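Heads up, one of the protein chains got dropped from this complex, but the rest are sitting where they should.
Up next is subunit A:
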Amino acid sequence: MFKSLAHTARLELTESIRARWFLVYSLVFGAVMVLLLASGLTDSRVMGFTGLSRTLTTYIQICMAILPIFILITMVRSVAGDREAGVLEYMLALPVSLGAWYWGKLLGRYVTVFLPVFLAVVVAVAWAGVRGFDVPWMEFLFSTALLVSLTWCFLGIGMLISTIAKTSDVAQGAAFTVWLVLLLFLDLILLGAMVREQMSSEVVVTIALLNPMQVFRTASMLVFDPELILMGPAAHVILDALGRTGFLIFGFVYPLVFGTLSAVTGFVLFRRGDLQ
């Protein structure tokens, strides 16, 4: 089982790295970080690059905006696209268990998707080191952990959509809708409006806590800004209820659980139905 899983993960990794989307994906995240470092959008716009904290904050916020949709759009083509192209018919006629194939594919894709995002952060850390600035290691570790969690969450959602959808076009439409709904339920957009309409705070906070994008956003800001000055109204209520440490743990664990549940649901449905 584990041998087959490792072989499948390796195959998925090789296949993904050769795909055109991976090149675009890597270039986007690399370019974002290079631009952030070069434009001095760091501790001070006037003084240029004077430290890493704000670079990481900005990078994390950009990740929140583009990482989920990138993952969803590329991931949903995975099973649905393979099914359409006849790849599943052949690959699943080889003696590999469905578990090894499904989770191996997810694992391989995870490495492919996470690596460019992480390497961009590593480049920033290296740059700070070269320039002789202190590296905020705790912030670096927390940010990385949150990115690990966010990536897994959307890979799981992507795999679920890909498993359910009959065609890759349907899968892409569904992925975009999911992303849009989660985006609309961010603190500062729809939740802000809901607060203005005087909905009960419990409902607003529950929605904020259920939205993995909102959870990531709040937690990532909390890493750099313990007072959450920049955040919307729901975040303050959440922070009051859970505290900083509590919310950082929640911010890491919840998207992981969300992604895992999505992926497991996808696997159960995949195993139960027609594979091709």
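To be clear about the criterion, a residue touches a chain if its C-beta (ideal position, glycine included) is under 8 Å from a C-beta of that chain, and two chains touch if they have at least 3 such contacts; residues count from 1.
What we mean here is this: contacts and distances are computed from a predicted model.
Chemist: Per UniProt, what's the omitted chain called: "RNA polymerase sigma factor SigK", "ATP-binding cassette domain-containing protein", "ABC transporter" or "ATPase"?
Modeler: Checked against "RNA polymerase sigma factor SigK", "ATP-binding cassette domain-containing protein", "ABC transporter" or "ATPase": the hidden chain maps to "ABC transporter".
Chemist: Which residue from A:V87, A:V111, A:V170 or A:V257 sits in contact with the chain not drawn here?
Modeler: That would be A:V87, which touches the missing chain.
Chemist: In the complete assembly, which of A:L98, A:L141 or A:V253 touches the absent chain?
Modeler: Going through A:L98, A:L141 or A:V253 one by one, A:L98 is the residue touching the chain not shown.
Chemist: So that we can see where the missing chain sits, which residues of subunit A does it touch?
Modeler: 3-4, 7-8, 10-11, 14-15, 18-19, 85-98, 272-276
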